[in-house]
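Below: one structure, written as structure tokens.
Only one protein chain is missing; all other protein chains are in place.
Labels run A and B following the written order; every chain starts at residue 1.
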Amino acid sequence: MKKIETIIKPFKMKSIFWVIVITVMGIAKVWAGDEPPTPLSNKTAIDLVQSHADYVWTLVAAALVFFMQAGFAMVETGLTRAKNAINIMMKNLMDFAFGSIAFWAVGFGLMFGATTSGWFGTNGFFLSDFTPGGDPWVLAFWMFQVVFAATSATIVSGAMAERTKFSGYLIYSVVISALIYPVFGSWAWGGLFHGKGWLESLGFIDFAGSTVVHSVGGWSALAGAIVLGPRMGKYTKDGKIKPILGHNMPLAALGVFILWLGWFGFNPGSTTAANKDIAMIFVNTNLAAAAGCVVAMFVSWIKFGKPEMGMSLNGALAGLVAITSPCATVSPLSAVMIGSIAGVIVVFSVLFFDEIRVDDPVGAISVHGVCGAWGTLAAGIFNMGGTSLKIIGVQALGIAACFVWVFPTAFVLFKLIEKTIGLRVSPEEELEGLDFVEHGGNAYPDFEVSTRGGISPSGISAGGAMAAVSTGTVKVSRQIEAA
Amino acid sequence: MKKIETIIKPFKMKSIFWVIVITVMGIAKVWAGDEPPTPLSNKTAIDLVQSHADYVWTLVAAALVFFMQAGFAMVETGLTRAKNAINIMMKNLMDFAFGSIAFWAVGFGLMFGATTSGWFGTNGFFLSDFTPGGDPWVLAFWMFQVVFAATSATIVSGAMAERTKFSGYLIYSVVISALIYPVFGSWAWGGLFHGKGWLESLGFIDFAGSTVVHSVGGWSALAGAIVLGPRMGKYTKDGKIKPILGHNMPLAALGVFILWLGWFGFNPGSTTAANKDIAMIFVNTNLAAAAGCVVAMFVSWIKFGKPEMGMSLNGALAGLVAITSPCATVSPLSAVMIGSIAGVIVVFSVLFFDEIRVDDPVGAISVHGVCGAWGTLAAGIFNMGGTSLKIIGVQALGIAACFVWVFPTAFVLFKLIEKTIGLRVSPEEELEGLDFVEHGGNAYPDFEVSTRGGISPSGISAGGAMAAVSTGTVKVSRQIEAA
Partner (left out) sequence: MKKIETIIKPFKMKSIFWVIVITVMGIAKVWAGDEPPTPLSNKTAIDLVQSHADYVWTLVAAALVFFMQAGFAMVETGLTRAKNAINIMMKNLMDFAFGSIAFWAVGFGLMFGATTSGWFGTNGFFLSDFTPGGDPWVLAFWMFQVVFAATSATIVSGAMAERTKFSGYLIYSVVISALIYPVFGSWAWGGLFHGKGWLESLGFIDFAGSTVVHSVGGWSALAGAIVLGPRMGKYTKDGKIKPILGHNMPLAALGVFILWLGWFGFNPGSTTAANKDIAMIFVNTNLAAAAGCVVAMFVSWIKFGKPEMGMSLNGALAGLVAITSPCATVSPLSAVMIGSIAGVIVVFSVLFFDEIRVDDPVGAISVHGVCGAWGTLAAGIFNMGGTSLKIIGVQALGIAACFVWVFPTAFVLFKLIEKTIGLRVSPEEELEGLDFVEHGGNAYPDFEVSTRGGISPSGISAGGAMAAVSTGTVKVSRQIEAA
């Protein structure tokens, strides 16, 4: 009996002390007009602070993902010719500007509006979900989603670079942000806000969008590249593939660094909550990118005799795209494996599309379409919680559903544009360069710039094969009268 | 009676369980020496965690705003000539370096020091507000404010590009950060730290600084451009306006992407608190930028026949500047409207200043001065809480007060510099390029660079009109002896 008392005694004394302290402070607080905190009011306050952390994290992540637009712009500009630099920049800029407006007006409602069908949403257009004074979470969530929609759109501009009419491209850009991306997105992610889409109901895993974002962009790019046809001089009549070198490799490398940075928003930000899960997602994202980069470099070294830069850059991107789907549900070791395999796939995929005469100046179809599919499959195979044929089957179904929805829709869209306002510039315009023809500009007026017609002798380009210094370029002399 | 008991019963049983758990844990804690948490100690802990979130958010936002310095440097370099690239970079770098020191030594005290007059502060110089061990909030707040001060300073370098003496520019740069910006800032924002300034006492709304930051920079830029006069060859004797093309459009586009990113710190960071308000500010900022970009592109397309890049870039910036003041107090739909109108204004404003022979190489006066004024007015017109003639009147008064304080002060300052150490380089130096003359450098020594004398035949430049490839450039051969 006594023993227990000695145990309790210090507690008692401290308790009495604390009761006095609390009482005094409580009286003081009441005196000052404040309500005394209670466990319940504290719990509410704690939840509020946590929600503030969620807002900050989600929106900082959105800012990082936004910056990926600059990354795409730099990569695509760097890997194409100087005469088309303004055009590429304008496409990337407008992808985001038009995309923001389109996703605000239409896309977000289709993707996340209340729905019972599981196929698309039917309200929330123009952010009408939000009324001033209401819960602003819809705004934070929209902000995070709009940068994803724009990423999907901007993937395509690379594959269609150097030959697409600007006005035709704008039409496409609005449609993907307003329709193609949101509809597929609602199948896989609709439940993040309202009712679940049919794919997620089946258990489809695509944490940050290997399929939802990247494959949607990649298969649209494939449709665009096929409808457009290759750039002049890319494939010769005697069956040779002529690389068309990118004009500014430091910009391309800068772009990849920016994209890698942005992915630290893209993947861990997809928690849309400040929690401990983001740590593993960061690590997996980084390891997969590093592995993809290293492996693609070695594969290019073995295949072409040199560690090639375009392939190394695309290897890093391939690893990033592949880990996007499984980043939250696989171990770091699996992430290294997933990235490494993506680094192999991307090189052979780039060569394959060149072989079948699909001209993709920056390798977007391979990086985003093919490696997006690989990553989605990998999310099933390497799943930390265990895998099964059923899990892998659902992943495969999601991959297939994406292709079946996106490719034909985009194909028809591009064909419609081609038949109406036109999708491709004339051969003369293509030779001259789109900057002058489409925008009345010149990206580098202080420098002597050659308007290579895609006839550099040989070498590894971003999209494959051995690189070399371009020779025999065609210089076009231009002078127009003062306005 | 029995019914109530069955309601209470599970509560009772759980209560008993919880009382036991808490008691056991409490005893354990006491045993380990910790004080048991109480509602009051918890409340203090909650407030502390919230303040940590406030610090993180405010400082991350400050880092994003800092990065805008890189954005300005890229935009201004890209939109001017290669022969002046080092000079522009140096000005931007020194704006921030000198600005940081000047704002630490003098500016912060003038802007936020304790004051009863409402006109400027009188203490806190050299961060003497802060004593080690004291509340470090003043440091977090200073960090957020110094990047704003530097933004205001760096706006001016673009308008004065390609002809300003470096030493003269440095004097100006210190004065704006130490005096011009802080004094106006104390009128509108002083109350964020100590007593309210006279403008905010009237109810002036300028949440993140359309007027405080951007118009202060813009009107200083106007004064500088007027005192300097136009670049050689910009306006011909027969009354023609000759565009002087920017030399590196990918850099200019990169700069705009960086600025857009930085604005996600600039506007929502101005809460200086991690709360839910930042969501709407993010959305408004993004929508206004997108709308400004799209609209300016279409206006340029209609006016010049081509979707012009410089105008599209400036349209995005115009939207961003305009939404800076109203971002926290208007709806997303209003943000689209405010940005769209800014996209129209910026094009016509650029043409207007060219018409009256004010040579602003990058359009800074229009983007920051004019659209800053528009945004401040819009904060009154589109105010979510309702508007009135009085509200709009106060906004107009703030806009006018800014012009009346900044323009004459900056004008006199530039005149003083002109009369003493000199503000403009000689015509020979201007032709040669400021990089070599002022810094002994060459931005691109591996490339053949032309030192265009502003005689490109025609075309749309960043600041208006139709663009074309520069011809007839003057090549200057230089060789100096080894030191």
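In this text, a residue touches a chain if its C-beta (ideal position, glycine included) is under 8 Å from a C-beta of that chain, and two chains touch if they have at least 3 such contacts.
All of these numbers come straight from a predicted model, not from anything done at the bench.
Colleague: Tell me which of B:Ala140, B:Ile417 or B:Leu431 is the one touching the absent chain.
Modeller: B:Ala140
Colleague: Residue by residue, what part of subunit A touches the chain that was omitted?
Modeller: So the residues of subunit A touching the unseen chain are 26-27, 30-31, 35-36, 38-40, 42-43, 46, 49-50, 53, 56-57, 60, 64, 81-83, 240, 242, 245-250, 253-254, 256-258, 260-261, 264-265, 268, 274-280, 282-283, 286-287, 289-291, 293-294, 297, 304-310, 312-313, 316, 331-333, 336, 384, 444, 447-450, 452, 456-460, 465-471, 473.
Colleague: Considering the entire assembly, which residues of subunit B contact the chain that has been omitted?
Modeller: Listed in rising order, the touching residues are 7-8, 10-11, 14-15, 18, 22, 25-26, 36-39, 41-42, 45-46, 49, 51-53, 55-56, 59-60, 62-63, 66-67, 69-70, 73-74, 77, 85-86, 89-90, 92-94, 96-101, 104, 126-127, 130, 132, 136-137, 139-140, 142-143, 146, 166, 248, 251, 435-436, 438-448, 477-483.
Methods note: only the chains that are shown with their structure count from here on.
Colleague: Rounded to the nearest whole Å, what is the centre-to-centre distance of subunit A and subunit B, using the mean of the C-alpha atoms as each centre?
Modeller: 28
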